[in-house]
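Here is the structure we will look at.
Heads up, one of the protein chains got dropped from this complex, but the rest are sitting where they should.
Note that the chains are named A and B in the order they appear, and that numbering of residues resets to 1 at the start of each chain.
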Amino acid sequence: MSEAPYALQEHFRDLEQQKDAATLGMWIFLVTEVMFFGGVMLSYSTARYLHPAAFAAASHYSDPLIGAINTAVLICSSLTMALAVHASQLGERKPLVGYLAATIVLGCVFLAVKAYEWSHKFHEHVVPGYDFSFPGPEARSAALYFTHYFAMTGLHALHMVIGVAVLGVLLVRAWKGRYTPAYHTPVELSGLYWHFVDIVWIFLYPLLYLIDIHR
Amino acid sequence: MSAVPPVEVEHHENYLNTSYGVWSWLLTTDHKRIGLLYLVSVTFFFFVGGFFATLIRLHLMTPQGTLVDAATYNKMFTMHGVVMVFFFLIPAIPTVLGNFLVPLMIGAKDLAFPRLNLASWYIFNAGGLLMIYSVMRGGLDTGWTFYPPYSSLYSNTHVVSAVLGIFIAGFSSILTGLNFLVTVHTMRAPGMTWGRLPLFVWSHYATSIIFVLGTPVIAITLALVGIERIFHLGIFDPSLGGDPVLFQHLFWFYSHPAVYIMVLPGMAVTTELITTFSRKRLFGYGFVAAASIAIAVIGFFVWGHHMFVAGQSFYASMVFSILSYLVAIPSAIKVFNWTATLYKGSISWATPMLYGLGFIGLFVMGGMTGLFLSALGVDVHVHDTYFVVAHFHYIMVGGTVMAYLGGLHYWWPKMSGRMYPEGLAKFAAVVLFIGFNLTFFPQFVLGYLGMPRRYHSYSPEFQVLNVMSTAGASILAVGYLLPMAYFIWSMRYGPIAGPNPWPGTGLEWLTASPPPEKNFEVTPVVTWDAYDFPNRHDLKYPAPTPGFTPAQTWPPE
Partner (left out) sequence: MSETIVPRKNYVLVWAALMVLTFVTWGVALIDLGPFSIVVALLIAFFKAGLVVLIFMHMLYMRRRTQLVLIAGLFWLVILFLTLGDYITRHPLLFCQPLPIP
């Protein structure tokens, strides 16, 4: 675009106002995301409340070890993302590129593990609406667990895919040296998004994998 | 649009004539032009929804139904509801008047995110096109509420594409709300403190809160319905283990606050109209501003009153009933403050004022009958009858549409630079008021007598009232077509309005009509409170405007 590394849009007084607006906008967007995931989490909660036994039985199909590995991967990616923002604040181009690349790689690892886990579910014939068989009288209620499992992890994975794509764009721009200590708002905002997706998983992990181990 | 004016006036560069051509509109990031783009879109959807309303009223002329068969009738009222609610009432005032005016009123050059604003218009139209596609392919018969398991299992109509259309259009609401919130927080002109914001902006702020926090929930809910229908899952379908009441909770968690999305901007417009045409400070500025926010917040606590007979817990019903009464408090504060503002005001009976007064009366009717419905025992009696239909049409049509038209008249000189024909406009306002009451008042009686809503036929003893309602609807139709005609006429032939024809006190009246592309030649510095009529010596009364003379002079002797 322009020669300047950053551009002040015409309708803002100064860069500070522009950054202020962008940050506030991003946080409001994240709050809409909270409500978006909140709806499906509420659906999960009521279904679990109404069918506790079936949900306990069904959740044994999800391996807590894999979930823990994925949690660790995502937390590491959050660290690299935070460090990327840190590097962009200081204007260190090479570390920024490196941390962004690391974040993308970790995000892809997470998605790969998730894909493995999903394919496992397909092999076990616990995909409601496609291929579902579950032992015992509570099969119908257990299907609800898997429906919510796929809905919630699917939505989360979709957000991850979008996040990886956004970080890819950032990576290219960071490589070209677009981000400076004066202008690195895109890195910061993408970081907020990435951490948000991490937080969603922090809640999904216990809800889907852990809380019913003993039932 | 941009014709040579018949009367030669001083040419000034404004947002309408800075550039010409289709692309200068379709790729614009100017909030004023986007407001006009939205005006075109929502007007289109208004007439689509109105078309179905016409068919419904014609059909109900006779007890056995004259026009269509039962299945088609189901589609008629569904498409009327869906198009009107999601594609007219929710977006109308915020996206047209709000888009145009919020930056002007706070003294900003544009909204905080102009490109997102344009994107929201495209997203809205994409959703609308999907909706039109569903209509064209044979329509939808679930009712605008999409209750499963009917919507997810039994209906043979185009539920998925319709749901997807609403899902997409929802993002446009979110973007608009987000834009307003950020703009009001970060873009106010120097001196424009929160206590000096016009109440139009306060109400839009409250509306945006609902947009941002409610819309995601309807999005995920309708997405789940779509997924359930496509893959035959059982999230809401009881035959597959799901819980249909959960859908109703999630649906009304958004859709009840959505009622406040529709009416809060209507209150916003009315507040402006009442003060300007009473030439008086608004009575109780702080209370009205707080009431807007209170409505937005309390509005989120009342959704369960739609489910009194749906199998909800009795305790929950009691709580929701009490909370629903609470919402009447801020609404009543507003009504009392408007009437207190009128008291000893120097009232002029300009067209926008007629709409403003009409709003107050009809909103009170709609609001008071809302209290009947939030009473547990009464609701069991009138639930799903025409009483409910009449109630929400008094709020939606009598409230929101009246205010929308009033606002369009009030700010039309600002938007187009020209006046509409005052006499004809007054006539149309009166026609609308009469037509509206004739259409919907009989429905209160019908509902109280027990005529259920959504039925394609009814007992013969209801016919007189139904014919009255249909007759009223045809008068109403004239009332809607007239403004459409004379607004278009006035774009070319209306008298030049001048910057401040009424005159009003908001910042939007300080700039030229139509405003220049960046709104103000010099960013204004605000040193006065909102509606400070007594101390605004820069305002001349009566306004020196051709084509319009206020009824009284100012100040009164």
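Keep in mind that, in the parts below, a contact is a pair of C-beta atoms (placed from the backbone, for glycine too) under 8 Å apart; a residue touches a chain by one contact, two chains touch by 3 or more.
Just so we're clear, the structure is a prediction, and the values are computed from it rather than from any experiment.
Only one residue from B:145, B:312 or B:474 touches the chain missing from this view: B:312.
Here the missing chain is touched by one residue of A:31, A:108 or A:139, and it is A:31. Mapped onto chain A, the footprint of the missing chain covers residues 16, 19-20, 23-24, 27-28, 30-31, 34-35, 38-39, 42, 45-46, 49-50, 52, 64, 68, 71-72, 75-76, 78-79, 81-83, 86, 89-90, 191-192, 195-196, 198-199, 202-203, 205-207, 210-211, 213-214.
Where chain B meets the chain that is not shown, the touching residues are 185, 209, 213, 217, 245-246, 249-250, 253, 300-301, 304, 312-316, 319.
Basically, only the chains that are shown with their structure count from here on.
Between the CA-based centres of chain A and chain B the separation comes to 36 Å, rounded to the whole angstrom. By the touch rule above, chain A contacts chain B in their complex via residues 9-12, 17, 20-21, 24-25, 28-29, 31-33, 35-40, 42-43, 46-47, 50-51, 128-130, 140-141, 143-144, 147-148, 151.
On the side of chain B, the complex with chain A involves touching residues 108-110, 112-114, 174, 178-179, 181-183, 185-187, 212-217, 219-221, 224, 227, 231-235, 240-243, 246, 249-250, 518.
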